[in-house]
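One protein chain is absent from this view; the other protein chains keep their places.
Our next item is chain A:
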Amino acid sequence: MDRWRRIVSQQRTLPDDTVPVILAAPGSHGPVVHALSAAAKALGIELGARVVDVQAIHPDLHVENADPAGDLKLLDRVALWARRWCPWTVRDAHDGIVMDVTGAAHLFGGEAAMLRDMATRFRMQGLSARLAMAPTRGAAQMLARFGPAGAVCGADDVAAAVAPLPVAALRLEVETVRLLHRLGLKTLGLLMEVPRVALMRRFDRLAADRNPLVLLDRALGRAADPLNAPPEGQRWLARARLAEPVIDPVPHLDGLAEDLCAQMAGAEQGARQLRLTIYRVDGEWRSRDVALAQPSREPAHLLRLLTGKLEGIDPGFGFDLLTLEALRAEPLALHQDPLDGARDAARDVAGLLDRLSARLGPQKISWSTWTESHLPERVEGRVPALAGKAEAAPVLLRDRPVRVLMPPEEIAVLYAVPEGPPARFSWRRVSYLSTRHEGPERIAPEWWQDRPGTRLRDYYKVEVQGGRRFWLYREGILGDGRGGDPRWFLHGVFA
């Protein structure tokens, strides 16, 4: 919900706080409520309710689509950001972050002060957070979700703190929760009082991460529950802080590129994707991305790509911070130029692809890909040159035109003959008289992907008076029951 508010407020279309807003996610029987705003919560809407039902009760509801994948991505980034407090942080399920603050709290003035600091920082980011601190990971995540806000639980009173929480806080499966409710065990305190042996016999078939007893042991610190924090990805970033705001980034790019390349050279890496960001004095930022066909750490090459991208960048009233970041890096060993002075052709071509794609757009530069198909227009496909590799062309035994028209153009038949191509036809307002022809070559529709009712084609290579050679086809035959009279098309031109 917070992420949605941030996105929408960037577009300046955030509705008033009094308007109830819900985010809908697809459910098994139509969309369900995935998240809701404070106003919607005040109306009594519950998470997981069907959107159509809620809309029937509250017709003025503002419904938006949720983006769970984007939320997870944001949460991953926030988890890395949270390493400002402690070195071990990891995303917890789909809605939480676990931090191991052992030995780090005193740096922020104690546990309570640290929690206050976290709450402030999250609010500054525009995110609402429920925080809790406990000696074990399980207790902390239960308290954060079900306990009082900002709870700090000491080492000795874990059992007392978690006792009033419902059993669902253990993140059990729905059936297990229902079973415990039937047994009358509604809170963790009740669960703790029951003799273990009886419960163990009942739940011995459940896996460890679903077994209420194991989970309870972990929460109370009787079983080990280590935190496996992912390593922080290496960032390749060069910064230039300027004393005064400037308008023109070009004089500072040299230093940035050299700095970045020196960093990458130390780790034998090369950049595949670069981002130049300028941070303006009015708080806005602008960025430009550049992609490369081969990893590179040559400052001159990177500079050349970047300078071509600077045209539309808006410096506003100036900027005082520039960063150049390699978003994607690949291993690149040291390269030895041939001693005979020859240049490496593959590297030259890769550099050319980079420059062309940076200026013209990656979709405009392509290699051909080949598909086995009888239909001429399906044989050749395109793959962007930065994304794919060149493939050798297949060997065709049939005669094919060097130029094809996509889509084929209809011709007007002026003088038809019963068998064979038209003796006289006109195309693009010029009439042609055919002299020789070869064919027909019949190409049937591909029933496994064409729509039913697609007509077959009879291709002819026709030479007209004066010497030009065309590739004509007749779509369908008379009386095939798939439309009226067959029509004639010109599909290509032979050399």
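Rule of thumb we're sticking to: contacts are C-beta pairs under 8 Å (C-beta built on N, C-alpha and C of every residue); 3 or more make two chains touch, one makes a residue touch a chain; residues count from 1.
Simple rule for what comes next: contacts and distances are computed from a predicted model.
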| item | value |
| --- | --- |
| Missing subunit (named according to UniProt) among the choices "Glutamyl-tRNA(Gln) amidotransferase subunit A", "Protein ImuA", "Amino acid ABC transporter ATP-binding protein" or "Phosphoglucosamine mutase" | "Protein ImuA" |
| Residue of A:Ala129, A:Leu206, A:Leu237 or A:Val349 in touch with the missing chain, whole complex considered | A:Val349 |
| Option from A:Asp76, A:Asp117, A:Asp320 or A:Glu463 whose C-beta touches the chain left out | A:Glu463 |
| Chain A residues touching the omitted chain (full complex) | 343-349, 351-353, 355-356, 359-360, 364-368, 370, 376, 379-380, 382, 385, 390-396, 399-406, 428, 435-438, 461, 463, 466-469, 492-495 |
